[in-house]
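Starting off with a structure, shown below.
With one protein chain removed, the remaining protein chains of the complex are shown where they sit.
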Amino acid sequence: MSRFLVDRDGETHLRLAEGMELTKNQAVLAAVGLVALLIVPDITRFTPLSFTAIHRGILFGLAAVGLNLLLRHTELVSFGHAAFFGVGAYAAAVLASQFDVSSGLLMLLGSVLAATAISVLIGYFVAGYLDIYFALLTLAFNQVLYAFVLQSGYFNYSDGLNVRPDGLNPPALFGLQLSSTGYELVLYYLTVVVLVVSLLVMWKLVNSPFGRALDAIGQNRTRARFVGIPVEKYVWVAFVISGIYGGLAGGLFALLQLHVSPEPTLYAFVSGEILFMAILGGFGTLVGPVIGGVVLVYLLVQAPFYIEYYNALTGLMLLAVVLFLPEGILGSIPKIGTGLSRRRRDPGLLREDVATIGSSLRRGVSRAATTVRIIVFGVN
Amino acid sequence: MLEHVLNGLYYGSILFMIASGMTIIFGVLGILNLAHGELYALGAFSAFSIIGFVAGQVAAPTGPVTAIVFGVVVLAGSLATAAVLLPVGGALEAAFIRPIYDRDEVYQLLLTYGLLLVLTDVMKFVWGPSPVDLGVFGGINEIPTTELVGIDYPSYNVFVILIGIAVFAWLVWFFDRTKTGRIVRATAINREMSTAIGISTDRMFTLVFAIGAFFAGFGGAMVSIGPGSASLGMGLDWLVLSFVVIVIGGLGSLNGAFVGSMLVGVSSRVVTPYYPQLELAVPFLLMVLVLLLKPEGLYGAWGEIQ
Partner (left out) sequence: MLEARDLRKEFGELRATDDVSLTFGETDGEMVFIVGPNGAGKTTLINLLTGLLEPDQGSVVVHREENGGTVEEDITGMAPEDRVGEGLVRSFQIVHVFEEMTVRENVRIAVLSKHDKTLSMRSVDDGHEDVEREIDELLAQFRLEDVQHEVAETLPHGDRKLLDVAMSFGLDPTYLLLDEPTAGVATREKEYVIETIVEASEADGVTTVTIEHDMDLVKEYADRLVVLHEGRVFREGDPSLLETDSELRRVLLGVDE
């Protein structure tokens, strides 16, 4: 066995670093994913797929990866992650438009610092709360920020700020002032690097003793406290890390869109979307949120071109995921795989599936109808 | 100053009609209904159609007496509007909320959030994307102003404040004094026990959800009748304000929701004329203050569960 291949329980694992190992299947999937990421610009050139939409999806996915640290490990539902995304985006925009900073990387640094500061502040208030209360408080703080930015002249109210330092051109990347196509491409590969590094860091983090301590907190807070883990402090730290991911994503978003306004970055809907991305992609996995981000954002960006009622479309998709696909896309792959192969062997199962769906739909409708009848006529 | 306080009470009364439903639904069903603001918005939009229709059946008021007749018709219309929300709420609960009582709260939040999105577009489909104004306020305003300790104040606002208090009183009476109310409370405390003694928890939950929807719709109608208009974004704005109210009052507490609503209403209306940029910040500052001093809320026992 070489340095990179180790044997675990009779299976060959690819060993990237201390404690970071992949099974054969995982390694193949990861390689496919990485290649797919790298050739996105080429794919979109030859297909009608939208490059910007995929790029945006990856950014939101990055924010969802951060949120997933809280959701998967400490089992806390943050319904206010747009706060960090928005703060990151606004930090970049403010540096560009109010301080004439022209370096894109400096703006990103600003995003990270601003997101850190705001998550330290919000985290201080929310770290002691659980369940619905945590969700509610994060959402409330999110709306505070939104309301504040919306009413502030410094942030140019609902119109937002441009991310063009000289009022015309995009920021410089790595000291280069690029043409708009070149800028998009370089920014994309910067995003890919940031994403891959962020995922590796998160992987390392969740497999470290700190990650296990967060798991412990999520599974039994009282016990965690009585094995000597300072619960609130650790949740606070996790919250800040999670916020930094959001801020970084927001900063990249500002660089991509070159304009930042409150509605697409700070509004509570955005928080809901980030949360939904994590669930949609599969919050039990590391990479799932990125997939959820790409899928959902692509849908959200493209849907308005085809239908007027894209909110309802998202809503219905949400209902479907909650009711039928709770483990998300990536989380369900193993299950769907076995389910499909069973059905291939036994086609009769398929008919049962249809019957099950049909009867559950019928039950739902008749239940609703009965309820309406009871309420309207007061009889059963 | 007094006028601002009265404005605050008016504002707080409407807020209470939304927040009370949310707090009751949470207290009994254990679900934080993110779609609750949309039920309120639905009330406002429905009022536009329903009250618009009934008000069209009577002549526009010409003097104080006809104005009062007009007001009564409008009031009847708003009750009809709220009544529409009863089956809507009940059906939503039965069809969507019921399957997820035993799921993790993240799914409960996502599901109600999904309902929020769908409801928004349903309203967009029915009433269009731009705000609609019922336009009966001119008629209502013909009712003479009420003279209170030396100032003239619109009667309609006084009326809404009285309704807010009446709703609070009714809810307290319902949960404390009626048999159904007591059964609902027992169900909230112990579901298994209630099922064991033959109470249909399903029906109780539907009822509670429908009541919550009723008052949210009523509140929406009140706003529609008043100088405001019905718009697609209104649900979310008030939803978040209701959160603030509930955090201040204590989640699940009816008294807390009332006191919280009035506190938020009055403080924001009193501060806004002098510091307009603080309009949105005041409720949240109040919330942070309460969190720091009394993390479980003024009346509640919510917060960290050991």
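Chains: A and B, in written order; residue numbering restarts at 1 for each.
In this text, contacts are C-beta pairs under 8 Å (C-beta built on N, C-alpha and C of every residue); 3 or more make two chains touch, one makes a residue touch a chain.
Predicted model only: the values in this text are computed from it and were never measured.
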- Message: Using the touch definition from the header, name the shown chains in contact with the chain that isn't displayed.
- Response: A
- Query: Out of A:24, A:45 or A:212, which touches the unshown chain?
  - Reply: A:212
- Item | Option from A:59, A:95, A:126 or A:231 whose C-beta touches the chain left out | A:231
- Pick from A:52, A:152 or A:220: which residue touches the chain that isn't shown? A:220
- Message: Please output the residues of subunit A touching the missing chain, sorted low to high.
- Response: 17-20, 204-205, 207-213, 215-216, 219-220, 222-231, 234
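One rule holds in what follows: only the chains that are shown with their structure count from here on.
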- Query: Between subunit A and subunit B, what is the gap in Å from one C-alpha centre to the other?
  - Reply: 32
- Using the touch definition up top, name the residues of subunit B that touch subunit A in the complex. 26, 32, 86-87, 90-91, 93-96, 98-100, 103, 105-107, 109-111, 113-118, 120-122, 124-125, 203, 206, 210, 236, 240, 243-244, 246-247, 251, 277, 279-281, 284, 287-288, 291, 295, 302-306
- Name, in rising order, each residue of subunit A that touches subunit B in their complex. 71, 77, 79, 125, 128-133, 135-137, 139-141, 143-144, 147-148, 150-152, 221-222, 268-269, 272, 275-276, 279, 308-312, 314-319, 321-323, 326, 364-365, 367-368, 370-372, 374-376
